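A short write-up of the structure that comes next.
Every protein chain of the complex appears in place save one, which is left out.
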Amino acid sequence: MRKLFDIIAGNAVPAIFIIISAFAIPLSGYSASYLIQELLTRIGRNSFLILSLLIPIMAGMGLNFGMVLGAMAGQIGLLFVSDWGVVGIPGMVLAMLLGTPIAIILGIFCGNILNRAKGREMVTSYILGFFINGVYQLFVLYLMGWVIPVTNPSLLLSRGYGVRNAVSLLGIRGVLDNLIPTIVAGADRAKNFINMQGSGTFMALQIPCFDGEVRIPLATFLLIALFCVFIIWFRKTKLGQDMRAIGQDQSVADSAGIAVNRTRVIAIVISTVLACIGQVIYLQNMGTLNTYNSHDQTGMFSIAALLIGGASVSKASITNVFVGVILFHLMFIVAPVAGKNLIGDAQIGEYFRVFVSYGIIAIALVLHAWKRNREAEASRRSLRGNSNANREGE
Amino acid sequence: MKSRFVLFTMLVSMIFASCAFAAENAPFHIGVVTGTVSQSEDDLRGAELMIKMYGDSANGGMITHITYPDNFPSEQETTISQIVGLADDPLMKVIVVNQAVPGTAEAFRRVREKRSDILLLAGEPHEDPGVISEAADIATHTDHIGRGYTIPLGAQKMGAKTFVHISFPRHMSYETLGLRRIIMEEACKDLGIKFVFETAPDPTSDVGMAGAQQYILENMPAWIEKYGKDAAFFCTNDGHTEPLLRQIAALGGYFVEADLPSPLMGYPGALGIDLSKEQGDWAAILKKVEDAVVAAGGKGRMGTWAYSWGYTTTAALAEYGKRYVEGTAKGKLGSAQALRDMLDAYDTFCPGAHWGGAYFTDAVTGVKNSKFVLLRQDTYVLGGDYLGLADVEIPEKYFHITMTSK
Partner (left out) sequence: MFVRFVKFLIRWIERLVLLAALILLGAWLFYIGREHQIFLDNRTNEDFRALSQVNVSINGGEVSELTSRERDVKKIVGPKFTIKAEIFDERGEIAKTVEREIKLCPLSKDIMINLPTLAAESENFILAAPR
């Protein structure tokens, strides 16, 4: 009995989400092909950002709210690319290249501050996000166009300096997603698709009796798969092992000769750079850049998705990332319309979604704290003094 | 792990088991996307009117009404997803988004990719005319160019000597609102009124709506002190309007009209008017608001449009879409007839009021954008009379003021 209770408690958050989704999906009235298409799009769009959170968790630094710094760096790269008019894959890669040094500098800054706030990393990185948001807005609203040359008038505000609030990214819209066009559809739609393609690589999978069509962002998925391989490889390198050692116990790692502070900074820098790349991938799918707002929810949503996937502040795996992104975004897709169909008022759907999504994040964090307390009690009971439960890291 | 697997398989099978709820009675569906009551109530009430007229699609009618998130600047993913979700319905033929918040253009592009047969209409777009025109079939917007001149003119007619424009960076970065501010500055210079710009907090920033409203409430006395009781005030944000009106009624100053004018914009909340009995009857609403304003001492100092912009736009766009699909609105998109059809749709919901409109011409290139329609209604001064602003001829110079001419 205790074991069953432990299983449910261990997977409580994913379980709650699955149950709620199970009710909401039929209520929403969406077709299967639409749901699958939306899910695949969102997985392609968001996974990279969530994967960037894994390395700081491995290094025992908790959930890196500071990933929003990387997002801002990526956006600055995109602003330059939009100004210069570089389009297509070159535009996207150039944006990543430009954002990376900025992300490195911001990452070093963030890492050093977090080193002075050991044990309070999550809150510190959260507040740091606000601070850098202010610096970013100063940069984009005043310096760009004035000190930083911006030549494209459609990017600037009426007064001649400062960037507009919505920048169209038509030049790089969907370039990565549509690099290898892939479709899964019934016979007619597949034939239409193939006819439209012309030369270049593409893939089409025909399924009989399937009325809809699902387009798969194959190139994006390949990039994500590459990233997962990188993470798995990284864990086995010396640097990765150092980080895991620090994650286990900082003082032991220090006495073993690992440069704790420096390694922690490197962990944050890597995470920030990956967030920069992830944000560029996110925005090439969105097609528009909200200069002052696109990065607002990056940290919150990515961390929420990770927690919902069953990760905790001290332990997260690649499985958590993908389970989390599927469940979290499924909720986002179906809840508004399900709520509306259930109650009959369109507004309730939106409030329902907000309530459920953020409420679940709160539950996830509370459950994590509760679980940690239970583990601490269990280890006190067995008098083992388990280091896992005694370790700080929120 | 096994329990998780079982639940997951359940979930997957659920995806395929979902069935459509819409009954098949109506010949086609019209999707209407608005904000919630906390964001912009009038837009939503317009949608409710259409549901009353044509039925909810869940019950066999025509209208499918959904809302975009309150925090739309930060939740663009959800906004896009909501709008694109409407296209999943095979019977959907028209999609109306009012107000067309950032993300609408991208959502329209995605709908277009899936379903090229859906008519896409945007009301009061927040994105630049160039961006939204590429994606939507028609966008309607308050005449920001004309009103840049007529609002200061109205202030002058009411007796104001100073014009105070209250806004914040996010709004001033919108091409339409930013340009209007420049035109207002120029118009004030020509009309002999002093122009002042005051900054107030953005309700979507961390202080929230409550903080933004509190700021206006607290600073108005100081502003009246500084600029005098013959100063006219104008704010670009719907949330700022209510505290502004309250303070103007109590302390003095003029108010020509709100950014998106309506008798319901700010007045009920500011003066504590209960309009539950008059719901939907705009003449009665206007009368009750007027009585309250006169009672509060604001007679002749505060104005509005007799019919709400937001309410009318939602209803008119849905009505126009319906007429277009049914074939009664025959004008080809972008033609002069289409403009007349659109004005007809607007007039349907505003008996007695007067609408003027034209296609938007880009001041820089001189190219006419026949997918972007500018509209304005005459201003009515509460406790007074119509100002005749809809028929005023806008001096030619204001059409050539551009974003970079300052």
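Brief remarks on what is shown
Chains here go by letter, A and B, matching the order in which they are written, and residues are numbered from 1 within each.
Following the convention adopted for this analysis, contacts are C-beta pairs under 8 Å (C-beta built on N, C-alpha and C of every residue); 3 or more make two chains touch, one makes a residue touch a chain.
It should be emphasised that the depicted structure is a prediction, and the values quoted were computed from it without experimental measurement.
All shown chains touched by the missing chain in the whole complex, by label: A.
Only one residue in the set A:Ala32, A:Leu94 or A:Leu128 touches the chain that does not appear here, and it is A:Leu94.
The chain not shown here is touched by just one of A:Leu39, A:Val86 or A:Leu239, and that residue is A:Val86. Contact between chain A and the unshown chain involves residues 84-91, 93-94, 97-98, 151, 171.
The definition used in the following text is that only the chains that are shown with their structure count from here on.
Chain A and chain B, compared by their mean Cα positions, are separated by 33 Å. Taken in their complex, chain B has these residues touching chain A: 3-4, 7-8, 10-11, 14-22, 34, 36-37, 44, 47, 56, 58, 65-70, 73-78, 80-82, 84-85, 88, 102-103, 105-106, 109, 126-128, 130-131, 134, 169-170, 172-175, 178-179, 181-182, 204, 206, 403-404, 406.
Here chain A touches chain B in the complex through residues 7-8, 11, 14-15, 18-19, 21-22, 25-32, 34-36, 38, 42, 45, 130, 141, 153-154, 156-160, 162-166, 168, 170, 286-288, 290-294, 296-297, 310, 330, 332-333, 336-337, 340-341, 344, 346-347, 349-351, 353-354, going by the rule given at the top.
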